[in-house]
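After this line comes chain A, so read on.
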Amino acid sequence: MSFRTKLLLIVLLTIFASVSVVAYGVTHYTRAAFEDMDAQRTEALVAQFNKEFAQRGEEVAQQVRNIVNSDITLRMAMDLARPNVDQSLYVSDANGAAQDHNLDFVEFVNHEGTLVSSAQYRARVGYKNDWVLANKDWADAPAFLRKEELPDGVELALTVVRTLSGGNEKNLYIIGGRRLDQNFLASLVLPVGMRALLYRNLEQTFVASALTDVNGSVQQADRFQPLIEQIQKQPQSLVKTINWSADAAEAETFHEIPLMGRNHELLGVLLVGSSQRELVLLTRRIIKIAGAVAAAALFVGFLVSFWISARITKPVEDLAEGAREVASGRWDTRIDVHGSDEIGQLAKAFNEMTETLATQKERLVQTERVAAWRELARRLAHELRNPLFPMQITIENLQKAKQLDAKQFLEVFHESTATLKAELANLNSIVSRFSDFSKMPAPQFVRVNVNEALRNAVRLFEPQFNEVGKPTITPELFLTDPLPDIDADPDLLHRAFQNLVLNALDAMPAGGTLTLRTLERDGNIRIEVADTGKGLTQEECSRLFTPYYTTKLQGTGLGLAIVQSVVSDHRGTISVTSEEGRGTTFRIELPQRQVAGSVSSPEADTETKTSPQTLAAASD
Partner candidate 1 sequence: MHPRRGGTLRVELRAPTVSFDPREWKVGSTEFATDEKLGALVFDRLLMLDNYGRFQPQLATEWSHDAGFKKWQFTLREGVKFSDGSPLIAADVLAALEPLLPSGQQISAAGNGIIIQSSAGMPDLLEELASGRYFVYRVQPDGTLMGPGPFFVAGSLPGTGGAGDSANSTSDSSRTVAVRAAAKPAHLRFRANEETWSGRPFLDAIEVTLGAPPLEQLFDLQLSKADLVELSPELVRRAMQENLRVWTSSAATLYGLRFDQGEPLAAEEKLREAFSLSLDRQTMASVLLQKQAEPASALLPQWLSGYAFLFNMQTNLERARELRAALPTKAATSAEPLRLRVDAPGDLPKLLGERVAVNARQAAILVQVVNRGLLPTANSLSAPSSDPAAAVHLFAWHYSTLSPRLELDSFVNFFGLSGSNGGEISSIDPEQLYARERKLLEERRVLPLVTMPEYVGLGANVRDWMPARWGQWRLADVWLDVPESASAKPADPQNQGVPVAPPSAFPGVKP
Partner candidate 2 sequence: MLTVSLQWTASKVLFMADSGNSSAPPRVEIVELPRPAFSVSNASSAGPHLTRELIWQQERPINSAVEWDDWSNQQQYLFLFSEGFLIRRRFENHIWTLVDSTEIPSSARRHRLGDGEFIRGDHPPTSLAFLLDGKICSTQPGERVSFTCRDTSIGGKVVTITSACGEKSQILSTGGGDYTQQDRITLAGTELIRPWLSEAEIRTGSVELPGPVLDDQTTEDGKSVTAVVRNLSTGIYEVYRITAVCGN
């Protein structure tokens, strides 16, 4: 995964996470605020209800007081206090009182508890209504809730009782009341989304029709059954939610407030319902907005982070590219420097580094070249001095032999010319060897079986392996067969292998095992030539392929240089691993195919075969 992708992902994730957190936070806060508001509104509504209740109670009390204070009532009280009074005279008085004083329920009860007149249930006149006798004096008793029996059912009434003495210690009880029904609810000011319901608990069980709202009957009233039944069991305030449908927006939360009668019986339930719609819709809107914000932020973030990452990673990628190019040997690689930030400084530092590297490389190459030339000069001088010194001696001997006899002279002469000849041949050989190295031919690629080439090389040395008087060398061949053919010059390859085997034999003066191995690795052919010699030091390893370097007392030091040259001409690589006392292993990797034209001008490359670049490549 690229840095850019990572950066992009991180930025987007961060945006997404933060938007989600904000959305969650807002939603949570909103919900809390809503619930808070809901509770407040419910509380206000309940307070309003209580106030209305008290106010209506006071109104009823006032009207009952007015009835009590009227002359008609006083006269009635006095009449009814007399013995043998005709109570039928007053049967319809309650009707008049109810109409005059705008009350739904008015009843007059005499001192015996007998109903004298009833506005709401006239048919009960003459029957007992003696619950009023429980209080001798009802003065200042507040309004209370009561089940009011009517001809066609039971109603919930806000009731006030007052007494009026008619003399003879005979009281007239005046009961006044108003119906507590949906009209009562109509007086409540309801905030949007809220509604107030009244359940009149007049039966033992739940009765759907007893539940009313401002408009009368409530739809799906039976859904309230569990709510009502719960409060019937235990009359205390509670909060319940009804989900009207699968849609959460249809849910409604109900606060239930029990309304109790004088004897602490549950007579009604006020239900304050608040719709969850606003909350749910707001939450949905928040989530929707959050989604939109997140999408937009992600998009912008994507653009921005793309741009940013482009700004940041481009130089880094340039750096990486540059580094790769440096690695591939282009020391003069430069990258563009944008700005002066860290990336800019890094690019600048990179450029400085490559510059320094190039400079140092140049110096090193020059130094090495000088050293090489010195070595060459020294070796050439050494090589040349070896035959020159005997020749000098021979010539001096010859000059001295002039004084000798002829025979002796002749003898000496023959001896000397023979020596000179030999030494000249020696010189010639030395010169031709140097000449050969300089004249490495350009490879001519044909399909070559590497195994075959190796076997040919080893076969050359077979006589030496078991040469009498010399320590035995055991050749071991681990050749992968079949092995793909490669594009190679068979002569050059043969020379390289020959040099390597020779090198190995030289490394094992006391005998040992020569191991040859071929295998295919990563599309390349790997050839390993290992000896069990004394091994090389680190220093020796690093200088191994330098031309004219040798660890041996004899030899031109050109063997491994030739190997390296051949390998390089085949666009392969050569490396060496060695452990002191255990032996050395050369490893060559050759590509199976040579790119056409790559060796079009092998002559031109000859110079460079010995160049440090080749060394660098070979020692990679």
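On how the list was made: all candidates are chains of the complex that A comes from, given by their letters.
By definition in this document, a residue touches a chain if its C-beta (ideal position, glycine included) is under 8 Å from a C-beta of that chain, and two chains touch if they have at least 3 such contacts; residues count from 1.
Please read these numbers as outputs of a predicted model, since none were measured by experiment.
Of the numbered options 1 or 2, all belong to the same complex as chain A, but only candidate 1 touches it. Interface residues of chain A, counted against candidate 1 in their complex, comprise 87-89, 91-92, 121-127, 151-152.
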